[in-house]
Every structure is written in structure tokens, then in C-alpha cells.
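Submitted below is the structure of interest, expressed as C-alpha cells.
Left out: one protein chain. Kept in place: all the others.
Entry: chain A
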């Protein structure tokens, strides 16, 4: 049998995944598991999803040949412009899918976690669009450092609740969202922001994000006469933009996959979020995957200059891609990412999100040949990061 990198019928990628959840969550997660594929396969679901992606999000996002960047690095670089989506990142592909899912499951109330606030904004946006009640959990520390996104969520009608437990950041916000779901077992849907969490979330989110690779196939065929690139490069926090960019190429090993993690101040600095390099197998937020933890199994706090990559785990799909060497995992420090981000501004007139800038830094780490077609997932725009850019470069 041909090796597959997709999820199996039990909800695992190799040994990773599953649903390690307390019994209190079982009915919610089970309801979703039993219905998500059926609902997604319904033509009326697909029609509604596609139409919103087109008219509301602005898809397809361009596949842009970055001429000057390509010249500099002597290879053919295409940028998949998720930064041009409504709300400024790929996150909205998933929230659109999940909000329609929630409606079809008869849910009236939406909860979400957010770190930097991008997923929170994308969730608050679709809740406003559909008129559903929205509660976003956000670490107390993140609320203080991401004030503009907190204001956006509030303007969009969401209630933002500070997570004050543990380390008061993304992982704790996720815990709080899960606890909310335990306490609201019938009317609430939890919109997770990445390919993490208990099965079926990693698979469901990957499927919603897979519109990225579907479009890449079509667009490359139009522009290059070939439906697959040699390389796909994406940054990995939880792993949703990477999962979406890889999805249709997962089982085609002619396409090389490169996942870029945040090394923070250096992999071994103690301030890093390079999960594949530093993590080992364990359970986080209901999923068996790679995560950063102490030898006693306590989950540790990651660090990256980019709030969106600041997660102590990766999704189970990526843990499997790493373990099987299907994808190459690289890590990029704060400084390397910031330089690459600024370079894109100067060479292409595009200000990238710092998350995406991590992916861009790959061109200084790895040499591609002039014939290679490299597609890079430009997962978001840098508006939200201006303050960090200003501080870093003393602008």
C-alpha cells in the first residue's frame, strides 16, 4: 500500500493524534467527529463555503511570482498571498468553514482561543457575519501586548476573556476555551485556530485550509504549465497554514515540504518555540503529538518574537511529517526572521507578518537551484506587527 500522510480512520497520523480528552468533552467532540465529514461533503455546505471564500474573503488569493526575490536567490519563488485575505491572514479560511459547521450543528454560541489575536479576530469576524455570540479567550499577558487586536475583536462584538491561569498565554487561553466547552456542552461550538486539539480538529482544520494547496495546483498550471512545485515552504506555529499549503501534495513525494519553526533567541537559548527540535512525544490539548515539556511531563512555555508561532506543540500531522522525514523542519531565529521580513518589504513592496517572515528566512538557510519552483505560504500581512518591526529596527 502506498504510504499516506493523511489521517487514518481512527484519527491518527501514524502514532500522532487521537482524542485525549476528559469524559466531560466526549459528547461535544464525538458529535463533531460523527458529523464533520458528512456535513463537509454536503454540496450545499461546499457551495456556501466556496461563495464566502470568494466574495467575503477574496479568494482565490494570488499566486505571485516574486521576481526580485527570485533574482536575489537564483530560484523561482512564488508567494501564495494569504496576506491579502480579509482580516489579513489564512486564519479566516478555517473560521469560515467552522462557523458554517457550527450553524449546521445547531450551535448558537462560539468560543475560541487566541494568542496574538489573529485567530480571535478571524473568529469574531465570522461570528459578526453570521450573528452568533462570540467569546474569545486570550492570555492576560497577550491582551496587554496585542491591544489593537483586542480592540478589533471588541468592535466586532466579541467578548474577550483574559486567561489568568498558568503562564497566561496561548496555551492557557486554549485550556480556558476547553474548560468553557466542558461547562457549555450543548449550545456551544469551539473554533480551534490551528491543526491542533483532539481529533477531528486537526483533520477538519487541515481540510478547510486545503483550499490553499488546491489553488496552488491550479495557479501553477496556469502560470508554469505544471501543477506542482519542487518545494513548498511554510511557517509552523500549530501548523494550519503549512497543513493547508501542503495538503494536496502530501502524498506526492516529488514535492519537497519545508516547515519552518521559530527558534526564538536560538534553539538552545531556553527561549524558543522550535517544537520539533526541542520537543518529544506527549499530550497537549487532547492530542498526542510533539511538544515542549520538562522531563516530568509539564508543558513548558515557548518563546518567539512572533506571537503566532509561540505554541509549545505542533499539530499531529506535522509531528508525523517530521518523524517520517516527509517534511524538512528548519528553525529560524527572531533576528533572521526580522531581516527576511524587512527584505521582502524592500524587494517586493510587501510587509509580511512576522510569522510568514520566518518562512522567508529559509532562503538564507538553504540553496535552491535556478530551475526549482519554490512556493512559499505568505500566511499573513504585517500590519499587526508594525510595533514589533519599529522596535526591532528602531524605525
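Assume contacts are C-beta pairs under 8 Å (C-beta built on N, C-alpha and C of every residue); 3 or more make two chains touch, one makes a residue touch a chain; residues count from 1.
To be clear about the criterion, contacts and distances are computed from a predicted model.
A.B. asks: Among "Tryptophan synthase alpha chain", "Cytochrome c oxidase, subunit I", "(2Fe-2S)-binding protein" or "Methylenetetrahydrofolate reductase", find the name that the UniProt record gives to the complex chain excluded from display.
C.D. replies: "Tryptophan synthase alpha chain"
A.B. asks: Among A:299, A:317 or A:375, choose the residue that contacts the chain missing from this document, as touch is defined above.
C.D. replies: Among A:299, A:317 or A:375, only A:299 touches the chain that is not shown.
A.B. asks: In the complete assembly, which of A:139, A:282, A:302 or A:380 touches the absent chain?
C.D. replies: Missing-chain contact among the listed residues: A:282.
A.B. asks: Extract the touching residues of chain A with respect to the undisplayed chain.
C.D. replies: Residues in contact with the chain left out: 18-24, 26-27, 165-166, 171-172, 175, 178-179, 182-186, 281-286, 293, 295-300.
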